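Missing here is one protein chain; the remaining ones are kept as they sit in the complex.
Take a look at chain A:
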Amino acid sequence: MSCNTSVTRLCAPSVGQAQQVTVHLMPCEIEHNGPALVSQYLTATTKDNKQEKMVSFRGRGLKGQELSCPQGYSGLVLKEINKPGSDQEDRTVKVSSVFDKLTYWNLETPPNSDDTVVMAMDWPELAEAIHGPVED
């Protein structure tokens, strides 16, 4: 909740040291926070046909597409350095890895322009048009 007074700090120098990683956005909730054998299972079995990628996860068919981060933006994976004991304490996170594209997976249907994530990528361009400096 936002009613506490704690401050979250992003450890900025960590951006430069962070590694580029491949990111998969899955159409399900996986109750797991931690390492996973992504390249051994997911990447190794992904089929790339033209624009569309196909794979299965837990026996369900997925269709995917690569999405680039909007121009001028970077994707960040954040990791908390010391988990605070209470929500009153300040928190510090560091950038554990960065990405400039991600693979967006849908259950059975190919991703399309009506999908939330695909649409969300339009916002920076719209924001620029609304808030950016006006040119002659």
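By our rule, a contact is a pair of C-beta atoms (placed from the backbone, for glycine too) under 8 Å apart; a residue touches a chain by one contact, two chains touch by 3 or more; residues count from 1.
Quick note on the criterion: contacts and distances are computed from a predicted model.
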| item | value |
| --- | --- |
| Chain excluded from display, named as in UniProt, from "FAM206 family protein CG9288", "Cytosolic Fe-S cluster assembly factor NUBP1 homolog", "Ribonuclease" or "Conserved oligomeric Golgi complex subunit 6" | "Ribonuclease" |
| Given A:15, A:81 or A:119, the one touching the chain that is not displayed | A:119 |
| Missing-chain contacts mapped onto chain A | 1-4, 6, 8, 27-32, 36-37, 39-42, 44-45, 47, 56-61, 78, 80, 91, 93, 107-108, 116, 119-120, 122-123 |
